[in-house]
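Heads up: the structure comes next, in structure tokens.
A single protein chain has been removed from this complex, and every other one stays in its place.
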Amino acid sequence: MTTTPKPHWRPHPTRRLILRGAASVALLGLGNLPFAAAPARAAANDKYPEEAFRQKSEADAIKALYGKTAEPSDKVKLDAPEIAENGGVVPISVTTTLEKVSSISFFVAENPSALAASYRIPDGTIPAVANRLKMARTTKLTAIVEADGKLYSATKEVKVTVGGCGG
Amino acid sequence: MKRSLGLAMLLALSLAPSARAANEADYKAAYAAAEAASKEAAGMRNQWTVTLSALAAAKKAADGGDFDRAVAAAREAEALAKASIFQASSEKEAWKAMEIR
Amino acid sequence: MASSIRVRATSSGDITEVQALIQHPMDTGLVKDSKGELIPAHFIRQLKFECNGKDVFVADWGTAVSKDPYVKFSFKGAKKGDELKISWTDNKGGSDTTIAKIA
Partner (left out) sequence: MKVRIHLLLGSLGAALVAFALAAPRVTAADKVDPVADAKAFQNFFFQKFPNVKHEDFVNGPYSMNEDMKRQWQEKEEFPPYEFALDAGKEMLSTPFKNGKTYADCFPNGGIGIRQNYPYFDSGEGKVVTLELALNRCREANGEAPYSYVKDEMASLTAYMAYTSRGKPMDIKIPDDPRALAAYENGKRYFYTRRGQMNFSCASCHVQSPGERIRAETLAPALGILNAMPIYRSEWSGMGTTSRRFVTCNSQTRAVPLEPQSDEYRDVEYFLSYVANGLPISGPGARP
């Protein structure tokens, strides 16, 4: 279900209404939180991959996060700009036709630490993610999908440089 | 093209290194000249950022006692300020050439 | 104070598409401020989406996620009117949560 891009300058009445609806509901929802603290049980098994985020290189980060290596696969569709509009906000998305996907992660090789983001995909959730990442400089970008215990990857190069003429 | 050649020559001319080691008096003179040119450029509302940084570099070098570098920086500041004055006065008419008609 | 989470969940058929934009500086800890001092790292570590009592999406984020982060995903098994609970926690112990109805 792809939304056809509406010509930009026409106002988006529908988008505003939905947003306003969501925002007002959001405020409403805050009031009657059924339970104060999130249940400890749920927090226990959501271990934040501390070690993996600390690794500098991509290989170490993948090993720390998954403990195995990935093999490139054309079933992983990685969409990223050829030249980033701006290194601070690079829209990146990945989709895959693989089955039984449990996790999707993004690695930016040239960043201070390679692992940028990692998503857990419970069953019932479509194996696809779009997000905006920072890239320090022109770099290889790798998306890894964990499906049925095996790792599949796709890689793309994104050119990143500063803008402007001097200053 | 003729105009930017003028700018380049002006810049090159003024950067000639002076022979003997500079002292505080040389620095004060060079800095005063640079500051005057910079004020004139500001008066024409066409100051360059590099002029101000060169002036600051000159003052910093002088505070550190390195008068050779201070004089060189002050001379560069003066040249830059003069170039911006040249630019402002020549542009008074030159802008029309680029106007879309 | 309005919630820091803007969310839009629209369902068509069995698939619910979720887009979220969160107001957060996402400082990496490697950037200097105008006075030359390092701005300490301040970023969202985990963002969780729950629907009908079940986690539908969990994001573990590092410092490479953009400022005012945005994320989009879809999931099955929910219908119009269900409630989607979104909550995040950051490395300074900050957090926020909100509940949105699926449109």
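Lettered A, B and C in written order, each chain numbered from 1.
The rule we apply is simple: a residue touches a chain if its C-beta (ideal position, glycine included) is under 8 Å from a C-beta of that chain, and two chains touch if they have at least 3 such contacts.
Predicted model, so just to flag it, every value in this text is computed and none were measured.
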Missing chain: touched chains present in the view: A, B, C
Per the touch definition above, residue among A:Ala64, A:Val89, A:Ala109 or A:Ala136 touching the missing chain: A:Val89
From A:Gly67, A:Gly149 or A:Gly164, residue that would touch the chain that is not displayed: A:Gly164
Where the missing chain touches chain A, by residue: 3, 5, 7-11, 19, 23, 81-89, 91, 130, 132, 160-167
Residues belonging to chain C that touch the chain removed from view: 2, 6, 8, 19, 21, 23, 66-68, 70, 72
Sites on chain B contacted by the missing partner chain, in the whole complex: 1, 4, 7, 42, 45-50, 52, 80, 83-84, 87-88, 91, 94-101
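As a convention for this text, only the chains that are shown with their structure count from here on.
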Most widely separated chain from chain C, with each centre as the mean of CA atoms: B
Separation of chain B from chain C, taking each centre as the mean of its C-alpha atoms, in whole Å: 52
Distance between the centres, which are taken as Cα means, of chain C and chain A, whole angstrom: 11
Complex interface listing, chain A residues touching chain C: 1, 18-19, 21-23, 25-27, 29-30, 33, 38, 42, 46, 48-49, 53, 88-90, 93, 108, 111-113, 115-122, 124-126, 128-135
Residue ranges of chain C in contact with chain A within the complex: 2-3, 5-10, 12, 15, 17, 28, 30, 45-46, 48, 54-67, 69-77, 83, 87, 97-101, 103
